[in-house]
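There's a structure below that I have some questions on.
A single protein chain has been omitted from the complex, and every remaining protein chain is retained in its original position.
The block that comes next holds chain A.
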């Protein structure tokens, strides 16, 4: 899965993630000495620095890395599995399900009861969506998967819009809208503990498909003849769908829907990894983490009285990449 030729790229991306991680912990509205805050944190001393770094900046940084990595990896896996460079994690309808679950928590007013209920609603929504998806797809192939995902996404989006439409107070509707746009602000270590296990488990499951994704580049029949089971309980399709759903559901449940990372990052890195699906996985995870940390830093830098949502920013970064791609494609076809 890790090719010697990709070492420089992986090292550069990992270095970038590390730098942004340190920056994310060290930089903020309050001037805090990072080394002393970390020392206090390790020693269990409740200094102001330890609280700011440990309870505000650390969760945000961890979520930036884990959610960005999950989105990047998931995009690479989906694009490899579907052999479509436009595939992204949102395609399965799982993000939509998670968003709907969380919005229903807002709608019913449960969000005010406990902070835990919001991510729990998101997780439930994602879980329900993936069960529906697996039931709909059955032994069907990639086209059935895409259609089922599209149907689920639009249905979840319609229900989400309806919930917002019927929301009792405009303030609640505004809250929901902000949540749906995605954010890492004010997340706590509890959010991390809700999101991280599923994210890691989903990513590990997706990574087991690396060799199969390479074989699939040669077509379904060749992959099967080379010993890879595509359908069925332990088949590649189930591992891709369940892995992506668990990871993305766990992410959306705490951060809201963050678009474009899963689409753009694999797209940008593919030419640098020889267009080989397995070689794209780790760089895409690192690239996703880097992009989200950079976007989060930009959020903090650019936000004035009203915070710019990180999902808006990733889309603002992502869309021009596509404009460039469209122009390049048009030139190559001219």
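To be clear about the criterion, contacts are C-beta pairs under 8 Å (C-beta built on N, C-alpha and C of every residue); 3 or more make two chains touch, one makes a residue touch a chain; residues count from 1.
Criterion: contacts and distances are computed from a predicted model.
Hidden chain, UniProt protein name from the list "NADH-quinone oxidoreductase subunit J", "ATPase", "ABC transporter ATP-binding protein" or "Aspartyl/glutamyl-tRNA(Asn/Gln) amidotransferase subunit C": "ABC transporter ATP-binding protein".
Considering A:34, A:201 or A:217, the position touching the chain not shown turns out to be A:217 (whole complex). Interface note: of A:139, A:190 or A:225, the residue touching the hidden chain in the full complex is A:225.
Although one chain is not displayed, its contacts with chain A can still be listed: residues 83, 211, 214-215, 217-219, 221-222, 224-229, 274-276.
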